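Every protein chain except one is present and positioned as in the full complex.
In this document, chain identifiers A and B correspond to the written order of the chains, with residue numbering beginning at 1 in each.
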Amino acid sequence: MSFDVLFSQFMSGIARAALLFLVASGLSLTFGVLRVLNFAHGSLYMLGAFLSYSIWKFLLMPVLGFYLAAIIAALIMGAVGILIEYVLLRRLYARGWPEQLLATYAIVLIIMDLVKWAWGGEFLSIPRPKPFTGAVLLFGFPFPSYNFFVILLGLGLLVFLWWLIYKTRFGDIIRAAAHDREMVSALGIPIPWLFTWIFVLGAFIAGLSGAVTAPFGSVALGMDIEIIIECFAVVVIGGMGSLPGTLLGSFIVGEVYAFGIMLKPELAIAFIFMVMAVVLIIRPWGIFGRPER
Amino acid sequence: MKKIAILSVLVFVFSIVSVSMVMAQAKKAAPASTKEPIKLGVIYDFVGGCHMYSETGVKGIKIALDEINAKGGILGRKLDFIVRDTEGKADVAVRETKDLILREKVHFLIGPCSSGMGLAMQVIHSEYKVLRISAIANTEAMTVDKFSPYFVQVVPNTYMEAIAATRYLHKKVPTAKKFCTIAPDYEFGRREEAAFEEEIKRLVPGVEILYQAWPKLGEKDFTAFITAIMAKKPDAVHSSLFGGDLVSFTKQAAPYGFFQSVPFIALYDFPVLLALGPDAPEGTFGFGRGCFFMDPNPKMMEFVEKFRKFTGTYPDAWAVQNYDAIYLLKAAIEKAKTIETEAVIKAIEGMPFEGLRQKFTIRPLDHMGTVPCYQGTIAKDPNYPFKIWKDITRVPGEQVIRPEASVREIWKKTGVTR
Partner (left out) sequence: MVIKQTEQKESMLKRGWWLILLIIIFLIAPAFLSEFYLTVLCEALVMSLFALSFNLLFGYMGQLSFGQAAFYGLGGYTVAMLITKVQFNFWLSIIAGVLVASVIGLIVGFFCVRLRGIYFAVLTLAFGQLIFSVVFKWHDFTGGDDGIQGVFPPEFLKSPTNYYYFLLIVFLLSAFVLWKIIHSPFGQTIISMRENSERTEFLGIHIAKYQLITFVIAAAFAGLAGAIWVPFYRSVAPSYLTWIKSGEPVMAAILGGPGLFFGPVLGMFIMTFFHSWVLGFTIYWPVVMGALILAVIFFLPGGILGFIQEKVNERKEIRNRE
């Protein structure tokens, strides 16, 4: 197999990895701090995609329309995040995690029907926005420029999260809270406030990544479940709650899938879960994960 | 003492069970009224790639029923219909079928869209002896491998459709020797590609199939499949992607220059062309099941006007087939002079019928309609605000239907006796 063939397959894996990282980073962040595994993260992603489609249609702006729609959709999802955290999750922190898990599962079901009711089951799609409509030649092989946009956005999010977590005071608090909740509370930092903001940030990221996928493929029911399952694979491989882990997990899942399709298309999805099983057998808490306490 | 106690409990249990069983049996015989409306159960998949087909299919049914009811119904009875959704899940399809038969007590079934659902349903309605007509789902297994007398097909099945499409592709690119395929990974896609392989091996000696991609039904990200196919450098690609899946695929493949570099055939029918708008790749080949631009006969154009008045848009092949299905059922009931299932089946077998796609008959052997298949090349047309086909071929069903001897051959293997 020649180099350009492998390279183009590698690049389509990277594009997928970037998309997965966009979604999974929010999931991982929420889990790392709140210790709540948010099943509804995929639903927020889906809702973000549908919202951006409707806003884009409403705006009717040829160039800026999509970018504006994406940001507005993400902001709305942030607001939805406040609602979910404030109304539901906050009342459940004192209870067991099974109840928290089930509450987010209930949100999955509710959003699923909400979307079905509001948009129906059709495939919707937004054309690729300017200037990312065409393709770029890489080693003589065409490569859609929108994929580059997604990759750049993924890198941007990575840098932002890294800066937020490791370079700011807010990040110090986040890391401290992930490590020892009581200690942070004892220092006089209001934990509920912290939790709300983290959840909102997660929801915002979910909404944004949903909007970004709209021109990538298509917007349809069922994308919530598909993405959340792959995101679970990502965070489980990388280690739940770890930023470098999410990055590595996204890369592994994206590439395993891309090359799986080339070698044995029938088993491409199964390959992902096989890799995950192997990782878990060697390191039950994922590559960068910390053992539970 | 203990023995007697156990024995008496056993006798007691046995007696209530047997009485219950007798009573359960007795409930079944319900008298049928001859004045009540004839009830049709319509099951479709309002999800993913099937969604758009299911919706216009139901519209086709609605138009046909309104027309018939306005003229006094069938045998003086009005027609009524109930629509159910399989959600694209086989277990839901089975549950809804049972629900329609047992709770709603429908007389006939129409549907579904996905072939996988169709197979799961077929076992159930055959057991309850309710006749189903398929107007979208078209796996050959429903009429051949898993034949049931309680099933009638008015859609060209996967075998007929793929044979006709393969011949068209071969006519257009006669030198092509190396092929790739991409098809949704379920009954329909598997069957279409199997028939493609069978026919292309007959047409092109020494043909090579380099790579077969099986994205799941409802796949949204085709990027990795597209690069994998292009890497193989095939002479042509045969595909049975359809609906929303084909729209996604086309949009994602275009930036790679896919359609300029490889001759490609897929189910580019009217709704897909409409959804793609200017993105529909001109010069790419399509196959379809009969809509206004594929078969502009007077009856079809009359239906187009009715449909446009009702919905504001053009009808696609799915509306056409559902409309045909209702009129076929009407003709059969009127011939049988009863809605009793067995009599209607007897009437339908071999009955000549003229619908929107011109004349066809239901073959008595396997209840397969000799319906036509259509192929064409995507092109602009000044008369329409969307792209349609040029170079259209209409292949009558008789030319591509599986020969009766071959059907019997398969029945021998699958244990169907008829």
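Here, a contact is a pair of C-beta atoms (placed from the backbone, for glycine too) under 8 Å apart; a residue touches a chain by one contact, two chains touch by 3 or more.
Keep in mind the model is a prediction, meaning the values are calculated, not measured.
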Notebook entry, point to check: Hey, which of A:Y67, A:Y86 or A:Y105 is the one touching the hidden chain?
Noted result: A:Y105
Checklist line | Full-complex contact with the absent chain, from B:W214, B:F242, B:Y314 or B:Y327 | finding: B:W214
Check: Looking at B:H170, B:R190, B:R289 or B:K387, which makes contact with the chain not pictured?
Finding: B:R190
Next item on the list: Quickly run down the residues of chain A that touch the omitted chain.
Entry: 35, 37, 88, 91-92, 95, 97-99, 101-103, 105-110, 112-114, 116-117, 225, 229, 232-233, 236, 240, 266-270, 272-274, 276-277, 280-281, 284-285, 292
Next item on the list: Extract the touching residues of chain B with respect to the undisplayed chain.
Entry: 13, 16-17, 19-21, 23-25, 27-28, 85, 89-92, 94, 98-99, 102-103, 115-116, 119-120, 122-124, 127, 146, 185-187, 190, 214, 216-217
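FYI, only the chains that are shown with their structure count from here on.
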Next item on the list: Let me have the rounded angstrom distance from the C-alpha centre of chain A over to the C-alpha centre of chain B, please.
Entry: 37
Notebook entry, point to check: How about chain B: which of its residues touch chain A in the complex?
Noted result: 46-49, 51-52, 185, 212-216, 218, 220-228, 230-231, 243-244, 247-248, 251-252, 255-257, 275, 279
Item checked: In the complex with chain B, residue positions of chain A that touch it -> 1, 5, 8-9, 11-13, 15-16, 19, 120-123, 125, 127-128, 133-135, 142-147, 213, 216-218, 220-223, 226, 257-258, 261-262, 265-266, 268-269
